[in-house]
Every structure is written in C-alpha cells, then in structure tokens.
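Only one protein chain is missing; all other protein chains are in place.
Moving on to chain A:
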Amino acid sequence: MIVAKVWKFGDNIDTDLIIPARYLNTSDEAELAKHCMEDADPDFVKKAQKGDCIVAGFNFGSGSSREHAPIAIKAAGISCVIAKSFARIFYRNAFNIGLTILELPETDKISEGDTLEIDTKTGKIFNKTKNETYQATAIPEFMQELIESGGLFNYAKKMIQKGA
C-alpha cells in the first residue's frame, strides 16, 4: 500500500518533458533525478517529497525510448505514476526498472494535493481527500508474472541458466 500526495499533469507528457535530451549524456540516476519533469514544471524536483505520486492524462511518456525517463521519476522519489493511458515504450520501461504505474480512466477526478491510498496489487485507489474510490485497469497477466519473477533481469537470468 502506497500513501501519496498528488502532483497533477495534463495529456501527452512526453519523455522530453520528463527528462530533456540535454541531460542524456549520463545514465547516473541521481543526476537524472535532479532534472525530473524540468520542462513541464521547473520547480517540480524542489516541491515534490519522497513518496509523492504523479497523476496525468492520456499518453504519458510518449516519444523517445529513453529508459532514463522512468529512471528519473523513480530516482526523484516518486512512488507511482497514474495516468489515463501510457505510451507503449514507457509502459514497458517502467515495469522493467520497477517504477509502479497504473492506468486509470478517471484521473480528472483527482486534484493536485489530494492524498491517495494506492493498493498496487489490486489497483484499488482511495482518494482520502475526496473520499472517493477508483479502480485502476488490471495489469496484464504476463506482466504480473514478470514482476513476480523479480522483473525482466531475473527472468533473463533464469532463461540463460536453463540454456533456453
């Protein structure tokens, strides 16, 4: 269970907004975290506290394949991203690096500053501020398995050991 304060963003938050290419000359997590969401909100890193969450509209993470984007968000201490939809590559990347993401069609009901209780297993989200409950879209079965086997890295490890 995650308890998190909300930072609200709109539709089409692309990977250039999440981590601009001018900072992609490194893959150092702490360095990337310093510039998380910089071109969407230059003060985001200063304002956000460890454990806060991002709530956004459609097509979050569109654009580049840079894994640096979910890495920057995770390293900035953000516990979870909830959006109406995610761009495909970002969606995979987030799972692969262990950033919790949930798809929720009703993100318009959530306001900046709300406090959410998020059950990442069931996808149940309780908005403490508004006393509302939402149900996030279920995580696809295969991705559940991937998470349970310890992520893509451990899945690869097992495959190599089996000589598959």
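By our rule, a contact is a pair of C-beta atoms (placed from the backbone, for glycine too) under 8 Å apart; a residue touches a chain by one contact, two chains touch by 3 or more; residues count from 1.
Please note the rule applied: contacts and distances are computed from a predicted model.
Chemist: Can you work out the missing subunit's protein name as recorded in UniProt? Choose among "Putative ABC sugar transporter, fused ATPase subunits", "Phenylacetate-CoA oxygenase subunit PaaA", "3-isopropylmalate dehydratase large subunit" or "Transport permease protein".
Modeler: "3-isopropylmalate dehydratase large subunit"
Chemist: For the chain not shown, which residue from A:S27, A:S111 or A:Q135 touches it across the whole complex?
Modeler: A:S27
Chemist: Tell me which residue among A:V6, A:A56, A:A87 or A:L104 touches the hidden chain in the full complex.
Modeler: Once the missing chain is taken into account, the touching residue is A:A87.
Chemist: Could you pull out which residues of chain A are in touch with the chain that's been left out?
Modeler: Given the touch definition above, chain A has residues 12, 14, 16-17, 20-22, 24-27, 38-40, 58-59, 62-68, 85, 87-89, 92-93, 96-97, 140-142, 152-153, 155-157, 159-160, 164 touching the missing chain.
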